[in-house]
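Excluded from the complex is one protein chain; the other protein chains are retained at their positions.
To keep things simple, chains are lettered A and B as they appear, and every chain counts its residues starting from 1.
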Amino acid sequence: MSDAHAHSVAFVRKSEIPPAPPPAAETGAWKWMRENLFSGPFNTIMTVVGVLIVFWLLSGLIPWIVNGTWEGADIRECREITAGTTGGCFAVIAERWPQLLYGFQYPDYLRWRPSLAFALLFVAVPPALFIMFLPRWTLIATAVYPFIAYWLIWGGTILTPVVAALGVVFAYTVFHRVERYGFVPGLAAGFATAFLTWWVGGTIADEFRTFAALEAVESRAMGGFMLNMILGIICVSLSIPIGILLALGRQSRLPIVKGFCVVFIEFVRGVPLITLLFVANVVLAYFLPPESNLDLIVRVVIMITMFSSAYIAEVIRGGLAALPKGQYEAGDSLGLDYAQSMRLIILPQALKISIPGIVNVAVGLFKDTTLVSVISMFDLVGMIRGPILSSTDWVGVYWELWAFACVLFFVVCYGISQYSQWLERQLRTDHR
Amino acid sequence: MKKSVLLGTLTVAGMAAAGASAATLEDVQARGSLNCGVTTGVPGFAEPDADGVWQGFDVAVCRAVAAAVLGDSDAVTFVPTTGKTRFTALASGEIDMLARNTTWTFSRDTDLKFDFVGVNYYDGQGFMVPTDLGVSSATELDGATVCIQTGTTTELNLADYFRVNGMSYEPVPIETGAEAVQQFLAGACDVYTTDRSALAAQRAGFESPDSYMLLPEVVSKEPLGPLVRHGDSEWADIVRWTLNALISAEELGITAGNVEEMAAAAGDNPEINRILGTEGELGSMIGLEADWAKNAIAAVGNYGEIFDQNIGDSTAIGLARGLNAQYTDGGLIYSPPFR
Partner (left out) sequence: MTTITDPHRAEGFRVSQLINDTRYRSYTFQFIALVCLFLAFGWLINNAINNPVLQEVGIDFGYLQAPAGYDINQQPIPYTSQDTHLRASIIGAINTLIVAFLSIVTATIFGVIAGVLRLSNNWIISKLMAVYVEIFRNIPVLIWIIIIFTVAANTFPPISEFRLPRDGSDPDRTLLLGMFAATNQGVFIPRLTFGGMGWIIAATFIASVAGVFGWRAYARKELYEKGRELPVLLPALGILFLPVIVVNLVLGGPMGLENPEMGRFRFEGGFLLRPSLIALWFALSIYTGAFIAENVRAGILAISKGQTEAAAALGLRPGRIMSLVVLPQALRVIIPPLISQYLNITKNTSLAIAVGYMDLTGTLGGITLNQTGRALECIMLLMLFYLTFSLAISAIMNVYNRSVMLKER
């Protein structure tokens, strides 16, 4: 039978046929395009529309950039150079970049100082951002940075930041020693030490104003993108601890503390930042002693910090609420008191959950620092709207300037938000 | 000002409320610099130059006061203020005086509790239009779109003028002068209105000034002058008489060039002697050194010189003296006598 069978078949393949390549329409770019771009009439229309939009955008943008000129002392020379083309007049950026970055009052021979402070930011920030990959001691760079940056940007004697730093160090040491007698006495002793150090040190620093002094620059002289960066960084760093306290206060069982925190948070979140800036600008002075004479920049920092701490408090409250109740009970059952269980169990977890939210608030806040231009401060937007566009040399050059501002903000904000997304993936410890 | 921000904040945080200080002069002398409120930028009147140094007609008044009080015309901290912030900045003590194109009006002098110490520029609100709009008088502007810089008396005058003449208009309020000009140049409004001095100054900066014209109507009185807080008459006197010294100096022929020479010894003219401190005790009467006026004039020149350097015919702004000529030349600039 088997023979007969074998004979009845003319050919028996002994080996497998090598797989044939798929039809041309089912491979590579064709397949991809058919599936992703032209999978139906609706999709095809969308693709065509999309291509048209991209073409329209690029056909405007590319000649503008390629034909643009970086030469020319004013708008008229610039227009002559680009005559006949649709090129942009980037000469305004070439000529005014110091003003856009540092404002018009920061002494030009001192510009290396904020630039250096900015460069140091790249040394100081990575330890905090990538703490999981770097040894813990690198955090020292982050801790020291604010004092160095302050000294570089504002100048004056080095004693001022040193005293400020010493106050923090002493306060922490004392707190650590006294903490065994309780958290609250520790805190009180820490604060007392800090204020004592600052008071004594401040008196000494006032005496030796010229000791290792850089040329002092007033707060008023800050401007341009530097001002946005300063405001953003200071206010975010200040508002995180305040936000934590507010969030804890809002969760607290003490009605007075809770009531105050709720009213504060809801009030601040209910009003626009611009009204708070008006308060900083025109009303706050009434509520401070007449001789206090706070700089506008300090008043603005106070109000923006208030603003962002309310938002950060809400983010952290979300983190606190997301923790399972068991974590709180675990703390209680170990016999930890409130401060200990918060510090050792609750906050580390809650903060970890809240980090992406905090970063979002930080990005939003950084963008909102542009509002200070409305209260006659010359930040990047204020510089463009005021001195540069009103100067007779550059009247009518708005695309280039705003594009420059957009690029600066986009680079910073996009960078931070990409970091936050990366961090979110890193922190996702549940295995999905 | 020397105090660091950080320590300053802490000091304030720990500081208890002390009595209010009314003695601006002492504050200024203790601080070693004068805080002077100016505009955020009007060409010719107050504007930072390319090096960030403030220049202009109003700025000169600040510098004169600083020179009179502190002997140093550079001991001034210029605080740019907007229409919204200028009065509170002065009221709250952030600035010691305001020299910011501010119109002297009844309610500002009384209700807002300020003291106007004099007039350094007699202005009036006017209109600027493109020549091809085909308008030769403000009475033909019925239905036009008007750009206004907010925060000034301008919008009130404008509303009154159009109402009185039974005309309608479309107001386009703009926060800063620079942006108002941009809108005007782009044709987003047909008319731009503000003080005529500012109109002239801004027109001078246009690419083609000849395509724009000022209409002949002057719809308001705008006496512009420096002002100080109410209730500190000593300080008001100092600012008032510094301004008057500049005005008298022009009348009496004292200039930045010859003031040192004239102040070296008492001359023939007793009023010059009194101003320059070579005769009498005028300086000590207002709590200053005898050479206060000499310092002021030496630093910035007399009124006429300030005018010519900043906004006069020879500058890009090219304003004629007009009402702002000395009374001897048919203008309104007139200083009470120094005696």
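FYI, a residue touches a chain if its C-beta (ideal position, glycine included) is under 8 Å from a C-beta of that chain, and two chains touch if they have at least 3 such contacts.
Every value quoted in this text rests on a predicted model; they were computed, and no experiment measured them.
**Student:** Give the residue, chosen from B:Phe45, B:Phe87 or B:Trp292, that touches the chain omitted from the document.
**Tutor:** The one listed residue touching the chain not shown is B:Phe87.
**Student:** Just name the one of A:Phe118, A:Phe170, A:Trp199 or A:Tyr398 that touches the chain not displayed here.
**Tutor:** Per the contact definition at the top, the residue touching the missing chain is A:Tyr398.
**Student:** Kindly state which of the options A:Ser115, A:Gln327 or A:Thr370 is in contact with the chain not pictured.
**Tutor:** A:Thr370
**Student:** Out of B:Gln125, B:Gln182 or B:Asn295, which touches the unshown chain?
**Tutor:** Residue touching the absent chain, from the options given: B:Gln182.
**Student:** Touching the left-out chain: which of A:Phe175, A:Trp198, A:Phe278 or A:Phe378?
**Tutor:** A:Phe278
**Student:** Mind pulling the chain B residues that touch the left-out chain?
**Tutor:** Chain B touches the chain not shown through residues 16-17, 19-20, 22, 83-84, 87-88, 91-93, 108, 111-113, 132-134, 141-145, 150-152, 155-156, 158-160, 162-163, 169-175, 182-183, 186-190, 229-231.
**Student:** Which chain A residues would touch the chain omitted from the figure, given the whole complex?
**Tutor:** Counting over the whole complex, chain A touches the hidden chain at residues 35-37, 39, 43, 46-47, 50-51, 53-54, 253-257, 260, 266-267, 269-275, 278-279, 282-283, 286-290, 363, 367-368, 370-371, 373-374, 381, 385, 398, 402, 405-406, 409-410, 413-414, 417.
Simple rule for what comes next: only the chains that are shown with their structure count from here on.
**Student:** Can you compute the centre-to-centre distance for chain A and chain B, using the mean CA position of each chain? Integer Å is fine.
**Tutor:** 41
**Student:** Across the complex, what residues on chain B touch chain A?
**Tutor:** 1-12, 14-15, 17-18, 20-21, 27, 40-41, 43, 48, 51-52, 77, 79-82, 84-85, 88-89, 92-94, 175-179, 181-182, 185, 205-207
**Student:** In their shared complex, at which residues does chain A touch chain B?
**Tutor:** Its residues touching chain B are 75-76, 104-106, 108, 150, 154, 156, 160-161, 163-164, 195, 198, 202, 205-206, 209, 216, 218-220, 278, 281-283, 285-286, 288-298, 374-376, 378, 385-387, 389-390, 392, 395-396, 398.
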